[in-house]
Each structure stands twice: as C-alpha cells, then as structure tokens.
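Note that this complex is displayed minus one protein chain, with the remaining chains in position.
Chain IDs A and B follow the sequence of writing; residue 1 opens each chain.
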C-alpha cells in the first residue's frame, strides 16, 4: 500500500510535465501553416470562404489564442483528440484501433531486450576482458550502431526473400480467416522479425548497462562482506550482486519507453504493421496534424504509465525508496 | 597527455579513431572524386556493383551513382551529426548547469521541461517538428538537436549537484566569488569530461535519427543522404538489395566510429574503472 501511495504521488508529480507537453503541442499547432479547416477544404478540393468561416466558428478557431488553448486542454482532458479529416473518424477511434499492435510489439521487444541484456550483461561482467566479454561487447556495439530499419530490410532479404522462413511484413495473413490459437500463432509468426529488429538496439543498451552495473556492484563493500562470510562466487553474484545491479536496468525501462515508441514508427513502416507508429508516419505524409498530435499525446500518456509501473517495481526491489531517500 | 597515451593503448578506441578518420577522409574527398551533383542521372539504373567499372558500387533505381552518393552522404552525415550534437550539448549543458547549481524552483522548473522532452518519444517529436516546420537540412539538423538534449541536461545536472557541495566550490564562495563565475569557470571544467564523453552517444543517436528520417522520405530530399538512398532501394529490395545494403554499412561504420571514440575517451578519462577490471 505504501508502495502504491508512493507511485501515485510520483504520478501526480508528472501532471505539471503533462501540462507543459500540452501547451507545447498547442504552440506547435499554432505555428503550423494552415489549420484543420484548411486541411478539410483541401480534402474536399477547395471550399468557399463563407463555409470555411462557418467551419472555423464550429471548431472554435475564431477565438483568441488563450481561449483556444483552454478549449484544447479541456478537450484533451476528456480524451477528445479531435476529428481526423483524412480518416473521417474521431482521432481517438483511429488511435485505439492501432494501439494493440504497437503495444504487442513494444511489450515483446522490451521483454526480449531486458532478459537478453541482463543475461548477456552478467555473462560479460563475470568474464570481464576475456573472450566471452569481448564477443558480447562487440556484438553489442554493432547492434547499437546499426540503424534498425536497415536490420529490418536485410532481415527481409535474408529470411523472407531468400530463405522463405518468415513473412516479409504485415500483422497477420490477410483473408486466411484464422481464429483463436491459430490466429495467435500466425500473429506471433509475423512479429518475429519486427520484434527482433526493434529489440537489437535496446538489447545493446541493456547489456552495456547491465555489464557496467555488475562490475560496479562487485566492487562494493557488501560484496566483500559476502565473500568474507564464505559464500561461493555464484552465491555472491545471485544473492547479493544481481538485485543491486538490476536497479539501474529498471530505471532504464522508464527512460527508454519513449525511445522505443519512436523506434516502432520506423519498424512498423518497414514491416507494414498497422500500428501507432505507422499511423504517425502516415499522418505526417498526409499532413494530418490532428492525428499526429493525438498520437504524441497518447504516447506521452503511455510513457507516463510505463514510468508508473517502473516506480512500483523499483520500490519493490529497493526498500530504501519507501524511506523517502 | 597521460589520458591520450591511455587512449592509444586501447585497441578498440584506436579502431574507432581510424574509422572516424576514414569517414572524415571520405567526406573531404567527395568533391574531389565526384565533383558532379551526386543526385544527377549518371547512367543506366540498377547496375550491380562491379558490373560497370564506372560505377564501382553500382547505380540506384534512378540511375544515380551509389558511390558518389555514399561519398557525399558522409559530408551530410558528419555535418548533421556535429551540428545537432553542438545544439544538443549547448542547450543541455546550460539547462543542466543552471538547474544543478541553483536547485530550488529553478531546478524544479527546468527539470519539468526536461521531463516533458523525455516523456515525448523523441522520434515522434521529430516527426511533428518536421511536419510543422518543413524538412530542409537546417530545420532537420536543428530539430534533431532540439529533441536530444534532455539526457545531456540530466547528466550535467547530476555532475553539478555533486560538485556544488564539494568543498572547493564552497571555498570559492567564501572568497566572495559570484555565481556565474563559479558555474562557468570553476565547476564547468570539472563537470565537462563526462559530458564530452556522452557527446559520442548524442552524435551517434543524431546520425541514426537523421538516417531514419531520411529513410522515411521525411528529410531533405535535395541532399545525398545515406538514409535517403536506403529508402530509394526499398522498392527493389527483393532483387537489387545492394542499393539498400551499401549505405547501411556506411551508417554502421560512422556510428560505430563515433561510439568507439566516445567509449575510448571514457576509458581514457576515467582510468579508475579500467583498473578495477
């Protein structure tokens, strides 16, 4: 309960940040050339000035800037993200359709990156400066330095085009009409390449942090105490070092959540996945600012939510947090 | 000097430096070897590398010379990487220094803004900025700098927080030194090494961000960028995969070089960690 209270307090503390974000988005909207009505008119192939004026009135675009800001914030608080002229639906509805794909992609990538990074990081730290460490660290560097979309493209060339093992794109086989477990397996099959593509760079980051964190923890006094107790190396690592070394990793999840969402834009575009990221890309291309800003807002909420969960996990791992520093 | 010698004793760091020199060399050589506009039609489209001695790396779907684009792409990459990094470091160091030194409401306000930038997925924010302000080279570079400063700010702030309470800073205050002088002349030189090292990460990220943007056709279409070329090769991926593969290797080399140099600097400037290993 105390943990929950603490995390809720942290959640409340992110409210001012959210306000700053909203004000920033509104400012960007003001700076953008043309407004919703222009976009609508363009969609309809031009419109007469009188009708556009009426539409402006309808959308409140004739009000003063502060009044518009207040309206904008008021709408966002009710999760009313406006109307997408391109899709002809409320933005919230469009986003909701696309969200599950992105969540699935992010969740699987995060799990893979965290688990893999932890295992490889510990392995590298235990064999520091010997060949397993060198190999793992080199792989990490290469993964980090390679653009994910390029990995994705090369993966398609190798595994889809040449070997034919995996599908080249899409979320599921369209028109196959799979249901239940068959469908889940099909989706998983389609997500293998995108997940690995999105994971690699984060795997590299996690393994590097885990390695450094393990090396750091192993020099600390309480590890010496554990050795002085007569514990074997494995017991020292598993019972004393690991949990301490995990703390920075957990923090990193929160910090990287936004980056991962950004990465999904590219990966979803490469693999033609109908997710939030691809939607963002499409709305940029189609100049659908309402949808784009809606996505940014939802992403911000998502990141805040991830950080809330991270706070809960962190407080469970580290009893010092509850003591309020 | 000692740090420099330590740097040279680290093979990975030396490799990084050589790769970086290679990329810089390629960028410098571009106007000499390929004085023509690399985006002009050069020959028959989609010639495989090696098939025509005039085009050692082949031609792309629009009949442009891939080698020329790779050489000129190095210039664009380095330019965008360096300028965006400077912008990001400038904002980040200033915000971090002020927040860390002053604490209190200054810190609160600056950190809220930093958090706002950190919560927004930087690539999404980059898309928004490009959608609003257009995608010419200068805008893209500035936008990349603008979305990547929060980590620098946090790092600088953490350094300032720990240095601020150090006794030598208190000693300066007891001598009657003013705040601006303490921040920039006394603390900053001590806080800078880890930030400089981090600049490697910022530059690597900046290069990757630009290439992703270009790959999506949202960067400046009028410059030869590696990401643009990969995007151009996408349509012929199934048969002429080399069009996308070659510039990808170039990005890999550039980012690897920058990160290896950054890591090498880190090891050279903080020998303590190395010694413990």
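A few points about this structure:
In this text, a contact is a pair of C-beta atoms (placed from the backbone, for glycine too) under 8 Å apart; a residue touches a chain by one contact, two chains touch by 3 or more.
Quick note on the criterion: contacts and distances are computed from a predicted model.
From the set "GntR family transcriptional regulator", "Cbb3-type cytochrome c oxidase subunit", "ABC transporter ATP-binding protein" or "ATP synthase subunit c", the protein name that UniProt assigns to the chain left out of the figure is "ABC transporter ATP-binding protein".
Contact with the omitted chain, checked across A:75, A:130, A:182 or A:320, is made by A:320.
The missing chain, though absent from the display, is touched by one residue of A:126, A:240 or A:278; that residue is A:240.
Which of B:9, B:54, B:173 or B:238 touches the hidden chain is settled by the complete complex: it is B:173. Only one of A:88, A:164, A:177 or A:230 touches the absent chain when the whole complex is considered: A:230.
The missing chain lies against subunit A, touching residues 9, 12-13, 220-222, 224-232, 235, 239-240, 243-244, 317-320, 323-324. For subunit B, the residues in touch with the chain missing from this view are 166-168, 170-178, 186, 189-190, 276.
FYI, only the chains that are shown with their structure count from here on.
Between subunit A and subunit B, the centres computed from C-alpha atoms are 21 Å apart. Looking at the complex, you find that subunit A touches subunit B at residues 14, 16-18, 20-21, 24-25, 28, 31-32, 128-129, 141-142, 144-150, 153-154, 156-157, 161, 215, 219, 255, 258-263, 265-266, 269, 280-281, 283-285, 287, 289, 292-293, 295-296, 299-300, 303-304, 307.
The touching residues of subunit B, when paired with subunit A in their complex, are 112-113, 115-116, 118-133, 204, 208, 211-212, 215-216, 218, 227, 230, 233-234, 237-238, 241, 244-245, 248, 251-252, 255-256, 259-260, 273, 276-277.
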